[in-house]
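Please find one structure pasted underneath; my questions will follow.
Note that one protein chain of the assembly has been removed; the remaining protein chains are unaltered in position.
Coming up: subunit A.
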Amino acid sequence: MMKKMKSVYLLAVLALMLVVSTACGNKNGDNKAASAGDKSSSSSESMVISGSSAMQPLVAASAEEFKKQNPKADIQVQAGGSGTGLSQVSQGAVKIGNSDVFAEEKEGIAADQLVDHKIAVVGMSAAVNPEVGLKDISKENLIKVFTGKVKNWKEIGGKDQKVALINRPDSSGTRATFVKYALDGNKPVEGAATEDSSNTVQKLIKETPGAIGYLAFSYFKENSGITPLSINGVAPKAENVIDGKFPIWAYEHSYTKGEPKGLEKEFLDYMMSDAIQGELIPSQGYIAVSKMKVERDAKGKITKK
């Protein structure tokens, strides 16, 4: 009987500890994830990378290439969103956190503790359903369309079709970039739909009459069924971004906590090597950061290199 009571108490205490630990854990973020990350970091041959889902295919492909040359290295690339990546790297839960936006732009991140490694540049533009009949739009008209002042495409020279805006969620990095550099900070009105995944956005623009949305250049392929828009006569092409003529682009960042060392450094150096910057990055529709003739800081100030 005594034994039974003891075991019941033990279980009760265990349960209580579990409860307390989860309750306290939330104060400084996700404790469990942090301790799991620490375990993997103790061995220099393995690391976890997390963050932006847009960057995940690029980083994962680079990690595959890297592993071919360093068979001992074990690199896991997860996609959880830029916010998750930045949070986890500042907690030390992962070694590298990928983000579509500058860490300074996100609330609740100690950006001064993180070191920014700009891996690639991604160009974006508005794209419309081919039926709309527009290929070029002035920035002024683009703002009018997204702020709901233009409700029918015929008002700005397109077909007689109602405008259907396809937005991104409020916290999305793609939206932040588009609002800042394409709409000059004007807030888009709510439209037909809000979707997170670029694939869904492309599908919606293709299938919805009068639809307009915004996508990265890599979705503007010949047979994508959507019409990318030139802005003020400047085509959404990599060379125009490189020259600084096309304004809507963002860096793809990899953040480390403090200066990178060991495997982190090796991998980041590899990401900046010609094999990745010269071949993999252009083939995935990104622009090599080394080619850029202009630079941008976290506040959006542009300088010539």
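The working rule: a contact is a pair of C-beta atoms (placed from the backbone, for glycine too) under 8 Å apart; a residue touches a chain by one contact, two chains touch by 3 or more; residues count from 1.
By our rule, contacts and distances are computed from a predicted model.
This figure omits one chain of the complex; the name its UniProt record holds, of "ATP-binding cassette domain-containing protein", "Phosphate transport system permease protein", "Ferredoxin--NADP+ reductase" or "Protocatechuate 3,4-dioxygenase", is "Phosphate transport system permease protein". Within the complete assembly, A:E190 is the residue of A:D112, A:E190 or A:D274 that touches the hidden chain. If you put the hidden chain back, the residue from A:V48, A:V77 or A:I109 that touches it is A:I109. Only one of the listed residues, A:S172, A:S198 or A:S254, touches the absent chain: A:S172. Residue A:L86 is the one among A:V48, A:A63 or A:L86 that touches the chain not shown. Residues touching the missing chain, restricted to subunit A, are 4, 7-8, 11-12, 14-15, 18-19, 22-23, 25-26, 29-30, 53, 80-84, 86-87, 91, 106-109, 164, 167, 169-173, 176, 187, 190-196, 200, 203, 207-209 (touch as defined at the top).
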